[in-house]
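See structure below.
With one protein chain removed, the remaining protein chains of the complex are shown where they sit.
Let's look at subunit A:
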Amino acid sequence: MREQLEKIKLEALEEIKEATNSQRIDEIRVKYLGKKGSLTTILRGMGSLSPEERPIIGKFANEVREFIEEEIKKALLNIKNKERELKIKGEYIDITMPGKKVEIGGIHPLNKVLDEIKDIFFGMGFSIAEGPEVELDYYNFEALNVPKNHPARDEQDTFYISENLVLRTQTSPIQVRTMEKTKPPIRIIAPGRVYRSDAVDATHSPIFYQIEGLVVDKGITMANLKGTLETFAKRFFGEKTRTKFRPHHFPFTEPSAEMDVSCFVCGGEGCRVCKGSGWIEILGCGMVHPDVLRKGGIDPDEYSGFAFGMGLDRIVMIKYGIDDIRLLYENDIRFLKQF
């Protein structure tokens, strides 16, 4: 009987190893372990054994059953893995085919760059102020130390609506407007459209964007102006950016300066964009003129401040390598899709 059991064990093992699918394994299970299976049949014949032999053979028979069950389990797992692998193999797709997209649009390059600049100043505690585009002559000129007949009015060819209404030629009128409304400390930027009666060409547009900045508080110094604008330049143009402040003249700041940044195209080596100088003029700035503070209702003996103004279009054009300002206002969708 022992030999029979050994034989069954070997035969079952053989058959399990040859089985390639789970169905076949089921057949094997029935053949050996089922109610009419060969192992069961043998166990049924146990009665014919001597009482001494019975427990020994019984134990062995159980071992054989456990062995076969274990092998079946292993084989099943193996087959399942193989079957899954096979299924997976048949399910390969071309992952280079295009994805299912919702078409996404885009922000205009001017606003895209403006958003970036706003974020930088926002991080430095600057809020965003706004003002009218059809502006009183008073705020656009007079409050900024540019009285009627001042030569600076010639330089900024102005669109007039009436004798005392103009299309603002700069964002600077927001300075006095903000001071009138807000007590120091003031820290704002004011982006917006400005207007000059320039004929349209590749570098001139009668409408363009400026970003004004104003800080007023006790003890504001020119060193603060440098610190703030240097930080801006590094965050916007990159950490390696160097800045250069040159004296200049604006009627509404004293002292006044222009800020150049090291050319972010060539890194200061000199290229076509910076006309070989390695520097790009970015903005005008200065300490707010005491007359302007007074016009804003702020006592210049108690407070001081600085202001700056930059042209957004130029920055956008240099940043993206756009050589014709008209592209920014024409809105060809093929142009807009590039940003």
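By our rule, a residue touches a chain if its C-beta (ideal position, glycine included) is under 8 Å from a C-beta of that chain, and two chains touch if they have at least 3 such contacts; residues count from 1.
Definition applied: contacts and distances are computed from a predicted model.
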Omitted chain, identified by the protein name its UniProt record gives, among "(2Fe-2S)-binding protein", "Phenylalanine--tRNA ligase beta subunit", "Sarcosine oxidase subunit delta" or "Lactate utilization protein A": "Phenylalanine--tRNA ligase beta subunit"
Per the touch definition above, residue among A:His108, A:Arg235 or A:Arg314 touching the missing chain: A:His108
Listed residues A:Asn140, A:Gln175 or A:Thr228, member touching the removed chain: A:Thr228
In subunit A, positions touching the absent partner: 102-108, 110-111, 121-128, 132-134, 136, 149-152, 154-155, 159-162, 165, 167, 185, 187, 193, 195, 197, 199-200, 206-207, 215, 217-224, 226-228, 230-231, 244-249, 251, 254-257, 287, 289-290, 304, 328-334, 336-337
